[in-house]
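Note that one protein chain is taken out, while the other chains of the complex remain in position.
And now, chain A:
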Amino acid sequence: MEEAFYREAAKMPAVRGDGMRGLAVFISDIRNCKSKEAEVKRINKELANIRSKFKGDKTLDGYQKKKYVCKLLFIFLLGHDIDFGHMEAVNLLSSNKYTEKQIGYLFISVLVNTNSDLIKLIVQSIKNDLSSRNPVHVNLALQCIANIGSKEMADAFGNDIPKLLVSGETMDVVKQSAALCLLRLFRTTQEIIPGGEWTSRIIHLLNDQHMGVVTAACSLIEALVKKNPDEYKGCVSLAVSRLSRIVTASYTDLQDYTYYFVPAPWLSVKLLRLLQHYPPPEDPGVRGRLNECLDTILNKAQEPPKSKKVQHSNAKNAVLFEAISIIIHSDSEPNLLVRACNQLGQFLSHRETNLRYLALETMCLLATSEFSHEAVKKHQETVINALKTERDVSVRQRAVDLLYAMCDRSNAEEIVQEMLNYLETADYSIREEMVLKVAILAEKYAQDYTWYVDVILNLIRIAGDYVSEEVWYRVIQIVVNREDVQGYAAKTVFEALQAPACHENMVKVGGYILGEFGNLIAGDSRSAPAVQFQLLHSKYHLCSAATRALLLTTYIKFINLFPEIKSQIQDVLKSNSNLRSSDAELQQRASEYLHLSITTTTDVLATVLEEMPPFTEKESSILAVLKKKSGRMSAQEAQREARVQARENSTVPLPDKAQIAQLNNSTSADLLGLSTPPASQNSTQSNTGVLVDVLGDLYGGSTTTHNGTTTPATTTSTAGATDNIKKFVCKNNGVLYENDIIQIGIKSEFRQNLGRIGVFYGNKTSMPLQGFLPTVSVGGTQQGKVTVQVKPVEPSIDAGAQVQQLVNCECIEDFLGLPDLTVSFTYGNVPQRLALHLPLSCNKFFEPTDMNGESFFSRWKNLSAPSQEAQKIFKNAGPMENAAIKTKLLGFGMQLLEGIDPNPENFVCAAIIHTRTQQIGCLLRLEPNRQAQMYRLTIRASKESTAHIMAELLAEQF
């Protein structure tokens, strides 16, 4: 059969037996036209002719009508609109000649759309044919209904077709069509399928003698199962036994349904697909039988082929791939999974390109099962090889997908390196997606952020054009948020910029990073301020306006960082090409920056040009782009996504805090899943209202000292999400909790004894979170002391969406502890429950109070009763730096009174707590002992319990 259509020359043009010579002549005419114009002319002539025939007073006989309809069909196929002839076609339907009827139906199936006015007329004709005794006529009618498939059709025939399907008198040919016709109508009108006893009658079609009927019924049942799996549960055992009969049949048993020695391959595939809508059968007998079938299919794959024809191998492997699919879907038989993986491994180096393609695609799913993830990794080399040697871009694309899916912490460096290598020669069509994938993997599995910076800079170097804004924004975000890589990043971009030709994106990243952190490498004479500036400026004239604008900002930042090159930079700002640039943005920046540098004092300049505060951590913007790029994710991909997340979290339901902590430790270096920006001092001072900072305290202690080196950086391992709650004692805004599925952010404000907390729930996944229910409860010790009023939220959060929940609260009297926040929802059918706390601690109701030293100490002495004082002595956990301590005290909500304590090392604070009933004065003294790395904290308050509560709260912050 490979030779079909090769024999053209040997054949005469077929002239129709029934003598429609006019049609043949017309077609030949068209084919002989030498130009498009001539063809259009000939067609218009013919259309005019047909139109006049139809309009003319002479009544046309059936033969003529048929001829003209055929011509119209041909014209339509050539891409010309047909706006008449419909009525004639409808008339043909009621002809008593089969051939005329047939062509009428054909015309309608090709040309009549669902909104046509003709539908009513058509319906009557169909009704007649449907009740015909001739199965050929009935089938014409069924085909027409399926073709139009509209609501009207469902209304008109919703009763007849189900009856036709299950009636004992219906012939097989008709039954088969009725099943698919019903399926088509079901897609438009779901109510069409009657429930009750019909369910079992439809399911039992799987037992029908006729394989064609079973195949059609299987498609119908699959659609019904999708809508209502419970009702059609009964199909599982029937499907398994049918499958078992086919799989164990010898190829002579099924005669005509054996295709190139494979028994009923289509039906087998359909049955296996159907079973994938259910979990593995519970009944051990059915389950055993199914596993036997799968086993047999896997065994047959190892047998020598019964035919050399590609059709044999296609049919056999179609079944095999479907069997592997169901094995992956059940994800419960480690033995079968490993065999499936080995089988796919064999296909990876098969000579048939189609099989290699499918093997790569299917392995992607296998990579997400915990049983087979390791087995898939064994094929890493082959997959990398496929990337290098496959001739077909579709196949290489699958290899990229698989590498992405099989990547984990152990092989990330190698895979990222290979992908980078491939990127240099990759097809243009897949470069952008590859860049995104590399960027995501590098970020996700970075154990060392210098590696991450290297990878991204390499990306820009190799495929700068395909590095979207999101990617280079992201590297900047990470560098800004992670002090430990800032120096390295500055050094690396500086080196990269020395290449004679570097991509504009590199200039952007370089400009930004040097503008922020150029000082960290300025100590080295090779990268002295002037050298940095000249290097950047040497690229300036080659760049677009947007990049130049960015560089101008870098320059003004340099004026702040390196006063010694101020005049050099001012010269550049003054130059005509900037100050009088035709680009309004550049002109404005140049003139504003110039005047800023001339008129302001260094202090003001330093404030204006201060280092950027850390970025808010949300879901990686790159991941969002990748999701958007892949568009509507197929069900398979969505499933894969869900499983990847499940594997990484190793979550099933999350019952308690310990598990949450564990979960977060397992993803500790994962920036995608966990936000780790260091706090900057101003983030707590300025009420910017954005979500800022999570691990403030870990980083708050180490500020950058502007002397050319970085301070020793805190390690990258971070505390889990449960620790975030503690940090909220000293801050009001930030990310409270985050895992791979959800991010919970907090924005809160307090005034006197009242407060309002906005809780933001962000769905990070590509599937909606269902049954979403957050509850806040005020427990034991806080009972009656604090009230909360919670606004309800919608029970579902769409993929990628964020919802806000407002919590109003009032402090009635001082209290210890935090209200509980329980968040429960369902993600991918797995119920999740997070037990958290609402960051509502008693200190939130502090109002800072300023006072001089005299009044502080007089009040201090007034509160000298032992019960009014609480004292704690504790060891320091973080670095003991004044700036960090101040940040905490300010965040705690008290007024920091400077220059009051005789010992300048000590801190004293004052504040009032507002409750509904009273105001409680509160004074604090904190004495750091640097040699011993200890603090002594003393709090005195006008109410006895308050001092103890506050001491408890604050002591945990150090």
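Note that in this section a contact is a pair of C-beta atoms (placed from the backbone, for glycine too) under 8 Å apart; a residue touches a chain by one contact, two chains touch by 3 or more; residues count from 1.
The rule we apply is simple: contacts and distances are computed from a predicted model.
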Options "Glycosylphosphatidylinositol anchor attachment 1 protein", "AP complex mu/sigma subunit domain-containing protein", "Checkpoint protein" or "Bardet-Biedl syndrome 12": UniProt name of the undisplayed chain: "AP complex mu/sigma subunit domain-containing protein"
Touching residue (missing chain; options A:F321, A:W472 or A:F846): A:F321
Full-complex contact with the absent chain, from A:F157, A:Y259 or A:F958: A:Y259
Touching residue (missing chain; options A:V90, A:A141, A:L183 or A:A399): A:L183
Candidate in contact with the missing chain, chosen from A:T99, A:N335 or A:N903: A:T99
Chain not shown: contacting residue from A:L73, A:I203, A:L337 or A:V823: A:L73
Contact footprint on chain A, counting only the chain that is left out: 1-2, 4-19, 21, 23-25, 27-32, 39, 61, 63, 70, 73-74, 76-79, 81, 97-99, 102-103, 106, 109-110, 113-114, 136, 142-143, 146-147, 149, 173, 176-177, 180-181, 183-184, 211-212, 215-216, 219, 222, 256-257, 259, 265-266, 269, 273, 311, 314-315, 317-318, 321-322, 353-354, 356-358, 391-392, 394-395, 397, 630-637
